[in-house]
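Excluded from the complex is one protein chain; the other protein chains are retained at their positions.
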Amino acid sequence: MTEFLQQLINGLSIGSVYALMAVGYSLVYSIMNFSNFAHGGVIMFGAYFGYFMLTVYDLPFPVAFIGSAILTALLAVAIERAAYSPLRERKAPFLYFIISAMGASIFLENIIIATIGPTFRTYPQIFPKEPFRIGSLAIGRLDLMIFAISAICLLLLIYIIDYTKIGKAIQATAYNTKASALMGVNTAVIIIIVFALGGFLAGIAGVMFGMKYTVYPQIGAITIKSFIAAVFGGLGSLPGAVIGSILLAVIETLTSGYLSSQYRDLIAFALLIGVLIVRPMGLMGKTTEDKA
Amino acid sequence: MKKKAFVLLCVLLVFSLALSGCGQKSTSTGAANDTIKIGWMGSLSGDQAVWGQCEFDTVKMLVEEANAKGGILGKKLEVIGYDTKGDPQEAVNVAKRLTGEDKVVAILGPNASGNAIPIAPVLEAAKVPDIATVATNPKVTVLDGKVKPYNFRVCFIDPYQGAVAAGYAAEVLKAKNAAILYDVGDDYSQGLTQFFEDYFVKSGGTIVAKEGFKSGDVDFRPQLSKIKATNPDVIFMPYFFKEVALSANQARELDINATLLGGDGWPSEQLISMAKDAVEGSYFVNHLDFDDPEVQDFKARYKAKYSKDVELNGYLVHDAFLLLSDSIQRAGEVNSEKIAAAIETANIKGITGKIMIGKDTHNPEGKDAAIIKIVDGKYVFQQKFAAGK
Partner (left out) sequence: MNTYIEGILILAGINLMAVLGLSLLTGFTGLFSFGHAGFMAIGGYASAMLTVKFHWPLIPALLAGGLAAALISAVIGKVTLNLKGDYFCIATLGFGEAIRLILDNVQYFGGARGWPGIPNYTNIWNVIAINLLAIVILANLIRSRHGRNMIAIREEELASQIIGINVFKHKMVSLMLSASYAGIAGGLMAHYMTFLQPKMFSLVKSTELIIIVIFGGLGSISGSVLGALVLTALPEVLRSFSRWRLVCYGLAVIIIMISRPEGLLGGYELTPSSIKKLYNRIITKKRTRSQGLGGGDTL
């Protein structure tokens, strides 16, 4: 029983990391209708920004935390301007966006290797490593914090999207870009805002990831899991991204705990495809007709 | 305008392709008389880049030093190194480029077995010897009972390393139950796991858990929670230090107190900086004792030049270079076939130990493994340990 509970805690904690990554992903998808593969690269940059602010510049943690999120927001907007907006002007099909995003993610990963080097780096210890213990169960402090931050980010995002004017404009743009442009929404600005928000979340995810694990140039690769989680939950749906992430992580954890750790991903993928067959739009996605 | 730029880009590409082809040839004929070209290959990008970078830096440093002393056979050395990204297909391309375009007399590296195995046919066609650094898969030099004529290495092999780790756990640490956590997608990790398991069971122990993860994973708590329930004496962790640091930290977080045991993927300054408390009291199998007086000189030279610490690969590529320069000297001329023949009969003393190449295995024979214990964040040499008696 304790092992099962511990596995559940493990799953929730891994899931909240996936979720933090998946939300930014899904947000960009809901407007742009393409999978922004460069998101992983931006998360990696966030982890490095945070690391350098804390170690080299010796800034206090909250400053480094917010600072790196702002920097990644700028980076995400810069990528949008350089790699996506020329494509948007030509109305290129989504395939080209994906390829351009892949180019960007190859570029981001390797520029770090070429300049800073391939070595992984360790965050200074800000929060005590020793977990809370309930009986023989261990709950990491950082896990709780990541869980809380994921929840706060999601609530803030839902607030912005549902209750502010900008949010309304984002929703309108997501629903129909052309029509909302005709109705006087400055869609170019909205797209920049969305990328900035996505980049901000990526920065937070990066710093959290770096603190919990470590910082290295291939962090982007782990976001493939959050991408899958976002599809699982339904692309373009923010609550879907969170629920998909948590579910995916819990399933993975229980699979490696009780079935086979060697074939964990196989079972997770089979389940994903199973869900897609029954619900082709994911758990909480928009109907497929919207995106056709 | 943009169209023009694009056409220009393409034209440029074609030209640079053509030029790079021509340029290489003219230098190789012109310079072949007064320089000896040696090749290096390894990962400069990808997840193994840390080691590749250190290897290449070491080779460059050693070549500079050798040239300052007048070179070998009165000729200057020149090293040409390329990135393999850790990808077998790239390794074959690099081997073809080094042998076909750059006309090197011998190649040092690569570090990964998966890259050292597929280049064998290229070496045989070009008759150029290769000395692998930490490629520990037996099949690098011997396939189906036949030794590959141009493949050599300076490290011990997986069966030996796995047996040493298992033997030390069973005989010295008196462990009865062992758990294994390994990387399913990694050849090195799978190899060590297999031989550790074989030998540990043969020594009368039991493998109570064998859990896998996939390359690139960062969270091992699901597997560790399962391992914890089986209550092992030791946990064997045959993978590289990044994952070791993460999994060791997570194991301690889960209140697992078993002794951790590892292979030559462990040693690194990074491991200590990231998981000092978690790996305290752990053991690993190594190629050498870092505090051996023999290696201090090299360590200091490297540190002075690059102002960072040398990684394990640096020591092995140092010996690979030593082996090669000794063999070129004994061959007496810059001829890759004669050099290969000279490597086959080499018997030198390197900083990682005695290197006597076995004729039927092309491995350094009788190289003992060093057992290192981590005490107070330092790598403390325990003993030389030979297994398989």
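The chains carry the letters A and B, assigned in the order they are written, with residues numbered from 1 in each.
In this section, contacts are C-beta pairs under 8 Å (C-beta built on N, C-alpha and C of every residue); 3 or more make two chains touch, one makes a residue touch a chain.
Source: prediction; values computed, not measured.
Contacts of the undisplayed chain with visible chains (whole complex): A, B.
Here the missing chain is touched by one residue of A:63, A:78, A:111 or A:259, and it is A:111.
Touching the missing chain, out of B:132, B:184 or B:207, is residue B:184. What chain A contributes to its contact with the hidden chain is residues 29, 34-35, 82-83, 86-87, 90, 92, 94-96, 98-100, 102-111, 113-114, 224, 227-228, 231, 235, 262-263, 265-266, 269-270, 272-273, 276-277, 280-282, 288, 291-292. Listed here are the chain B residues that touch the chain not shown: 2-3, 5-6, 9-10, 13, 16-17, 20-21, 44-45, 81-83, 85, 87-89, 92-94, 96-97, 99-101, 113-114, 117-118, 120-122, 125-126, 137, 139, 143-144, 183-187, 189-191, 214.
Methods note: only the chains that are shown with their structure count from here on.
Residues 3, 6-7, 10-11, 13-14, 17, 110, 113, 117-120, 122, 129, 131, 133, 136, 138, 140, 213-214, 216, 218, 221-222, 252-254, 256-257, 261-262, 264-265 of chain A are the ones that touch chain B when the two sit in their complex. The touching residues of chain B, counted against chain A in their complex, run 45-47, 49-50, 53, 184, 211-214, 216, 218-219, 221-223, 225-226, 228-229, 242, 245-246, 249, 253-255, 270, 273-274, 277.
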